[in-house]
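Sharing a structure with you now.
Note that this complex is displayed minus one protein chain, with the remaining chains in position.
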Amino acid sequence: MLAMLQSVLGGGIRAGTPILYATLGEVISERAGVVNLGVEGGILVGACAGFITTAHTQNPMLGIAAAALAGGLAGLVHAFMVVTLRSNQIASGLALMFLCLGVTSFVGRPYVAVKINAVPQASVPGLSRLPLVGTVLFTHDVLVYGAYLLAPLIWLLLFHTKWGLALRAVGERPAVAYASGLPTSLIQYGAVVSGGVLSGIAGAHLSLAYARSWVEGMSNGRGFIAVALVIFATWHPLRSVVGAVVFGAVFALQLQIQARGVALSPYFLDMTPYLLTLVGLLLMGRARRHAMPEGLRAVFEGVT
Amino acid sequence: MASVARLVDSRVLIPLRLLGLTALAFVAVGAFLLLFGRNPIEAYGVIFKGAFGSGYGLSEVVVRAIPLMLCAVATAIPARMGLLNVGGEGQLHGGAMAATWGALTLGALPRGALLPGLVILGLLGGAAAAFVPAFLRWAAGVNETISTLLLNYVIVLLVEYMVRGPWKDPMSYNWPFTPEFPESARLSFYWGTRIHAGLWFALVAITLFYLALRRTRWGYEIRVIGDNPDAAARAGIPLGRYVLLTMCVGGALAGLAGMAEVCAIQSRLRPGISTGFGYTGFLVSWLALHHPLGIVVMALLLGVLSVGGDMVQISLGLPYATVNIIMALIFFVVLGGRFRKSRSG
Partner (left out) sequence: MAVEAPSDGDHVYLRLEGITKSFPGVVANCGINLDVGRGEIHAVLGENGAGKSTLMKVLYGFWQPDAGTISVDGKRLDLRSPSDAIRAGIGMVFQSFMLIPAFSVAENIALTLPGSGVLLSVSAIRARLREFGSRYGLSVEADAKVWQLSVGEQQRVEIVKLLVSGARVLILDEPTSVLAPHEVTKLFEILQTLRRDGYTILFVTHKLNEVMAIADRITVLRKGGVVGTLPRAGATLPDLVDMLLGERELRAGSFERRDHEPGGRAVLELHDLSVRSDRGRTGLARVSLRVCAGEIVGVAGVTGNGQTELGEAILGLRRPAGGRVVLDGVDVTRRSTAAILAQGVACIPEDPLRMGVAPGLTIAENMVLDERARYMPFGGLLTDWRAIRREIELRVENFGIAIPRLSVPVGTLSGGNVQRLLLLRALARKPRLLVAFYPTRGLDIAATRMAQELLMVSRNGGAATLLISEDLDELFALSDRLVVLSRGAVAGSFRPGEVETVDVGLLMTGAAKRHEWQASPASSIPGS
């Protein structure tokens, strides 16, 4: 029982990593008042670019860099659409998702069965020998540690620096931010592109560490789950960690249950993350609305 | 004078600009193909020939356009009041499942009774799939875009489960599909092609959408909400009820597309009955600016691309994704081209 709990938690942390990167990226973007449903696409281009680069160079670190770059480019497209052209944010995010899906399945097709050097595992010396939690927390690949260090870093950035203050001001009331002399468009560009970079890294973890392969459309809605998680986490980076681990654990539990041969259809298990998200959104209702950056209200609410 | 100019703007310039921007998307994809060492002119030639080079190609364009038209209307109806229904894919599968249940359990009925029943089941299945996000929106303010997207995964997985579990054909040697439907559950094909009775469903749906929008009080009220929800509320139009109504009617039509796919093209339910018809239908609706006539035109255009996508795959070895890229880019340029006042929601 303990072993199972340990492996579910450890697996949850690993499986939650891509979701955490994507969620953190979306937190930054939404804090600046831009919803990006294109994270789903950002994850895909990150996974694809990272995988291809690694396949050619055999260097997963270069792969991660390429993934970040590709995700950033995807973010740039969205920023141009919504900040400069003032297009509908939701529609532009979906367009980005479609585009990335198309481009990655075109570009990634020759790499479908290719083997690569995965992101190396790195047990933290000393800590990984701790009883109970050692293996759960400290025997992962570097991207996992990166994600869990990034969360407090982004928290610091958002809530304890002037940049973060400016970014949040733009997301709350652009008119006030503008009147205070802030370059609102530039800030939104920066936030959306940063969010894109993180979604790219999310993709890198998916293809270079978690699955260690490239499959068309392999993000499987993780980007949309991330967008919903941002709402559960009330736009807060530290709370995103909790959500990401919970969703990661759901993925990990699937594997555990299947491995134990429990007579439950894998298709029902596969549904759980999506259903869990929907139930969460319902229960949350309008309750957490007050935490929403004001600038998002028009995007999310519209009619009624 | 000003109003004449405005009229010219909306009747002539919008289609013209649409055309110009679409051309831009093709040029961009051409550049992309060049980058990967492919000849774009050859690829476009194959797409064109595939769709227009033969009677079969032309008929296949119509076959593809049928679910696209229905799924586009499923997006367009809620869009007219400012809701983004991206759940066409799930709603299509919902309709397909409901129709499958009917075909498998009521197969003994005569065709004249069974087919109308299956149509109704298809409509209900799609409406049920759309009711969930509509209800979430109405009761808890859950954004319908996110919920419809998530639900797509759930419903498609449900189909996977059904065709591998309870509905699995015992004679299938482990292939995931249901037994073949009885003859009485099949829609007719016409003119020796695969064009089926779903065409009438689509055309009737689009005509009714057009008439409802222009000629009925509901259409009028939906247009008022879409234009100014505040004024609509002050005029006593019940916004919440319309959220449920437009989403469910839209979902029902996508469900009908699913029913037509399983009852005509596939004659059984299996995974992959839809090659992203729901999503492509969403694009069709946006490219048509949610206009009924535009939906017919755009569904045929994307139908051409879809048939052409198969052809480039067969004769040039290019992935089908090539046409998906073209579609996404057209979506982008139309979005960025600002054809209407930006409307959130």
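Of note:
When the chains are written out, they are named A and B in that same order, and each has its own residue count from 1.
Please note the rule applied: a contact is a pair of C-beta atoms (placed from the backbone, for glycine too) under 8 Å apart; a residue touches a chain by one contact, two chains touch by 3 or more.
From a predicted model like this one, the values you see are computed outputs, not experimental measurements.
Contact with the chain that does not appear here is found for just one residue of A:Arg14, A:His78, A:His140 or A:Arg168, A:Arg168.
Residue B:Gly219 is the one among B:Gly102, B:Gly126, B:Pro176 or B:Gly219 that touches the chain missing from this view. Contact with the chain not shown here comes from a single listed residue; of B:Asn39, B:Ser188, B:Thr207 or B:Asn228, that residue is B:Asn228.
Listed by residue number, the positions of subunit B touching the unshown chain are 2-3, 6, 215-221, 223-224, 227-228, 230-238, 341. Contact residues of subunit A toward the unshown chain are 160-166, 168-169, 172-173, 175-177, 179-182, 293-294.
As a convention for this text, only the chains that are shown with their structure count from here on.
In this assembly, the C-alpha centroid of subunit A lies 29 Å from the C-alpha centroid of subunit B. Within the complex, the subunit B residues that touch subunit A are 32, 36, 81-84, 86, 132, 136-143, 145-147, 149-151, 153-154, 157-158, 160-161, 164-165, 225, 229, 239-240, 243, 279, 282-283, 286, 318-319, 321-322, 324-325, 327-329, 331-332, 335-336, 338, 342-345. The residues of subunit A lying in touch with subunit B in their complex are 37, 77, 81, 85-92, 94-95, 98-99, 101-103, 105-107, 109, 220-221, 224-225, 227-228, 265, 267-268, 270-271, 274-275, 277-278, 281-282, 284-286, 289, 298-304.
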